[in-house]
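One protein chain is absent from this view; the other protein chains keep their places.
On to subunit A.
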Amino acid sequence: MTIDTTFPWLTVLVVVPLIGALVLWALPSGRLKLARPVALGFSLVELVVLALAIGAFDTSRSGVQQLTEMHEWIPQIGASYALGVDGVALLLVALSVLLVPLVIGAAWREQGVTDGETGSDVALNGARRLRHYLALVLLVEMFMVLIFTARDVFLFYVVFEAMLIPVYFMIGGFGEGARRRYAAIKFLIFSLAGGLVMLVAVIALYTQGPGGEQGFLTANLVGLQMAPTTERLLFLGFFLAFAIKAPMFPVHSWLPDAAEHAPAGTSVLLVGVLDKVGTFGMLTLCLPLFPNASRWAAPVIIVLAVVSILYGALLALGQKDLMRLIAYTSVSHFGVIILGIFAFTEVSTAGASFYMFNHGISTGLLFLLAGFIIARSPSGKSRTIADFGGLAKVTPILAGTFLVAGLSALSLPGLSPFISEIMVFIGTFQTNSVAAIVSAFVVILAALYILVTYQRIFTGPVRDELSATPDLSGREKWVVAPLIAVLLIFGFYPGPALDLVRAPASISVATVVGSDMTILDESTDGSDS
């Protein structure tokens, strides 16, 4: 490891996509053809920077914040520009940076030009729209890196809210279907409502902390002694925002709409990465900042998580729309992640952390393939499962890759989600065997919803209008191959990834469970838990 660890790798990771987005917006109208190579170029440069940053990261100390940067930002309100990653954050940054070039690759040819433009303007407008879309993707990449590396609660909050705007445009401006604006504004209102409640908690948290010019640094806010009621209210303020983001039953209802109407690439980023901000926030903010309140709320949260797991899977079974189906499977999977986080065992927390990464890969793959399938429908944009049939005969590679993606979603051994899911269930079993046993039934439901979907789309007689469907093109193969490779590699050799998540997991469990000691004398008040 000769890579300089004091170099601001994380800032570079933030700045590269920002420059990319600005370059895209600055492209003159005559050069719009360059938009795709430019966007892809920047996302690949970002990948290289990430590789160097991983090289500079010391895996043996993955529980500690590394590659840290610290600058004064708005000292008057206590906000600092503080970045750093531990193992979990690094894994999620890697997930974001890996998915972006694939999303750009997937958007190469199609661009949901759904507006009623006419005449020769269509080509130019299409190119303009694609430019804006790609710029928004890079902008969102910047925010994703920033939010996973933020070590300052104010910075985290700012990114948490600011990110909504580009995502809102990605759904509402480039989505499919007449109700895309409805989906976009539903997404925005849900997220903003959660975010604004969190804002009050953020402000109140500052007044509880040491204050001063670095009063929002996460490190300065950990281990505060607060009155139990205050701590619980603050916990709820943060948790609500994260539960909406995650999304968790009963505040999940925006996700299926958003996924149904967003372009496939947007759904990859939205469900694959952005929603991880919710679970990531629970893990890295809720637990360490409010350990006592976390334990107080855990029983209820575990029940809601179990409900999410089963409810999401059951609803997935009943979906007619392919994108909605994948969205509901995600509600189910997020339930598993949240269950792992609030079971407070090292194994389940490590499993949940690893699952965040695996779910991003597996769902990202599913959404991308669903996008490819939809593009092959007779109308070019039918998302209804019943419109397909027998595709396996004409598009064997598409069928094969979809099967792999599906099997990863149902956690088949040999693919990486299996390891993380089994870790969550094993860990949960130690503290809450009932929850573990009940939620393990999801494996059966998952097999049903994946295999039935596969059967409907790919098996049976080929429909006439689909008989000439082309198989995956070279570009599309390039898009899905890296994801399948990651699923297989971590499926058989999860060691490196587990090394990253194990230490942070044991630290966060120790914060919550260890805080038992400090609260004992106040626990009379906590009897209502």
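Details
In this section, a residue touches a chain if its C-beta (ideal position, glycine included) is under 8 Å from a C-beta of that chain, and two chains touch if they have at least 3 such contacts; residues count from 1.
Everything below uses one rule, namely that contacts and distances are computed from a predicted model.
When the unshown chain is looked up in UniProt, the name that turns up among "Peptide ABC transporter", "NADH-quinone oxidoreductase subunit N", "L-arabinose transport system permease protein AraQ" or "Monovalent cation/H+ antiporter subunit D family protein" is "NADH-quinone oxidoreductase subunit N".
Note that of A:31, A:61 or A:179, the residue touching the chain absent from this view is A:179.
Checked against the full complex, the candidates A:27, A:56 or A:192 give a single residue touching the omitted chain, namely A:192. The chain that is not drawn here is touched, among residues A:73, A:238, A:372 or A:388, by A:73. Checked against the hidden chain, the listed residues A:206, A:334 or A:454 yield one contact partner: A:206.
For subunit A, the residues touching the absent chain in the complete assembly are 72-77, 115-116, 157-159, 161-162, 164-165, 168-169, 172-173, 178-179, 181-182, 184-186, 188-190, 192-193, 196-197, 199-200, 203-204, 206-207, 251.
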